[in-house]
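Missing here: one protein chain of the complex. Every other protein chain is in place.
Entry: chain A
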């Protein structure tokens, strides 16, 4: 969604959406209030109409076999309870003939006289009216049948009452809504308070502040504080590791540089030209070592950086290893080293970072070459691990590493054999790569007599 990309105010969004919801509810309730108001007004004035028509009924009398009406004053006086409404009435005898009142009142379409009043709406003389028909069954010998009293009233009072009820209901609803909005505003602000507090605290902290954030009693916020603290701690740890690494790296580079410098100084001051080639060779060796050290440092930094940023994608490990071994064989073609490769697995795809994995295996192969004898045998294997995933195994026939020194060998800038020109970073890089893939690096005894380096990569091999 695009909204997640653009910045937005949580407070405003919460408020506006809740307000929208409230408005919808208000509209719905208003509709209800309108219906109720209409019903209430109709109910009230229908009762008035009914009472007045019953009162007119009281004035009915039969004289000389004819139905007549003595219209009671109270009937129409009662109708003045709706003071601004016109009143129309009509009385019909059992034969349906007009007796008195207005003789042209509109009649309902279907009407059956009964004891119950019959209400209907109609227009008369240009105005909408509400009518009631009240019927009474006469059973006198001369006249028998239904006498009908029709009474109508204009709608002013109904409308006034309806508007009044509606107005008051809407006023109450509106007040309620405003109250709810105010409560909402208050509530949202209160709910977001811890966020502002945390951001304020974070802003005020100096970069070197190692104290974790104070814990909060609010259940919903404490995970956030925990996460920030945990993140902060990891950052500090990384920073610490970086510091150590930089200190170590600069020490190593300075040492190598000053050794080279010393050889150069000696070479430039010597009087014996015969020794020059030998000194030059020493300088070259030392420079090679410096170059290698620099490369390894950069490779290490690259591997660490990639492990932080790259996501793992399935790659064909088998193909990668074959390619690496091919390169290695080509590089060391002038030496008497025996390379071998085994892979029995049908499919060797695994989520991994091609570049860093390549660097790691490359290092293992280089180490095997570097620390092994001239007639070394180096076996590269890709096997399924016992606990799932894959193991990349490099065996050699060298001297190996004594078990008690293996831990040390994995640390940065630790070289076990001082005579060999190692940087002390190779295995450290491999281990970083293994960790970046969630795996591990194991140093074991090789059946060939030398060292076995086993790089374990977890994850389902398919």
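We take it that a contact is a pair of C-beta atoms (placed from the backbone, for glycine too) under 8 Å apart; a residue touches a chain by one contact, two chains touch by 3 or more; residues count from 1.
Basically, contacts and distances are computed from a predicted model.
Missing chain, UniProt name from the options "Osmoprotectant transport system ATP-binding protein", "Probable cysteine desulfurase", "Iron ABC transporter" or "Aromatic-ring-hydroxylating dioxygenase subunit beta": "Iron ABC transporter".
Of the candidate positions A:125, A:168 or A:284, contact with the hidden chain is made by A:125. Considering the whole complex, the residue from A:80, A:196 or A:275 that touches the absent chain is A:80.
If you put the missing chain back, the residues of chain A touching it would be 68-73, 75-77, 79-80, 83-88, 99-101, 125-127, 156.
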